[in-house]
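Worksheet for the structure shown next.
Only one protein chain is missing; all other protein chains are in place.
Presenting chain A:
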Amino acid sequence: MLSRTAQIRLMSSHPEVYDPCDDSFALVDALLADRANLVEHHPSICMEVGCGSGYVITSLVLMLGEDSTGCHFIATDINPHAVGVTRKTMEAHGCHAELVTTDIASGLEMRLAGSVDVMVVNPPYVPTPEYEVGQFGIASAWAGGENGRSVIDKILPVADKLLSDKGWLYLVTLTANNPSEICLQMRKKGYASRIVLQRSTEEESLHIIKFWRDLDTQLEPPIPTITPNGSSGGNGFLGGGRNY
């Protein structure tokens, strides 16, 4: 059977590029678990912001399989080395995404507004001093500033602008990022959300959150609280009428 995810032995690497790690695997596992929905969703444009080594975008192309011919894949990274590594990783897997070296989606925002059906983001979420944020090279893969939220908070409005009416966003967060507050912020923009995967590693507690536009969202009961040990209260749904 054809592999549905990128293979480590085919991954390219570079000293200035973050290798796939627990967070990348968690995001890909969350996408795999949601694969049937993704196929059903028939996305025309899928985008990854911050593609790093290319593990996630390559896996997304592979898991959509034959359906991927009906889809345009775009991946960006602020680190030119990362985009170069993604290019090699994709070539090694025999698949293609359009790559752009840029800060989040700068240069794409005007023309791609309202067009992205699936966006995946594994942002730099590690709490660090603010001056470490936005530097070139490998630090851009993790340095997240105060509470690890500096870059996430820049990405969310861009995602809101780019996502189509049926657009879905998958976002990797850490407990320290205050995921419930992120959900609340997105809810004010009209998004329902659900924690699609939780995983505690030796170092961190990861939550993969899926967001989708939902006009009924603001009528829903309060969002679940997420405790520091990684368990969520309630059923983890922040949904309105539809649930993905």
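Just so it is clear, contacts are C-beta pairs under 8 Å (C-beta built on N, C-alpha and C of every residue); 3 or more make two chains touch, one makes a residue touch a chain; residues count from 1.
In this text, contacts and distances are computed from a predicted model.
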{"item": "Listed names \"TBC1 domain family member 19 isoform X1\", \"Multifunctional methyltransferase subunit TRM112-like protein\", \"Protein DIS3 homolog\" or \"26S proteasome regulatory subunit N12\", matching UniProt entry of the absent chain", "value": "\"Multifunctional methyltransferase subunit TRM112-like protein\""}
{"item": "Per the touch definition above, residue among A:17, A:46 or A:74 touching the missing chain", "value": "A:74"}
{"item": "Which of A:3, A:106 or A:135 contacts the chain that the document leaves out", "value": "A:106"}
{"item": "In chain A, positions touching the absent partner", "value": "44, 69-72, 74, 78, 80, 83-84, 87, 96, 98-103, 106-112, 115"}
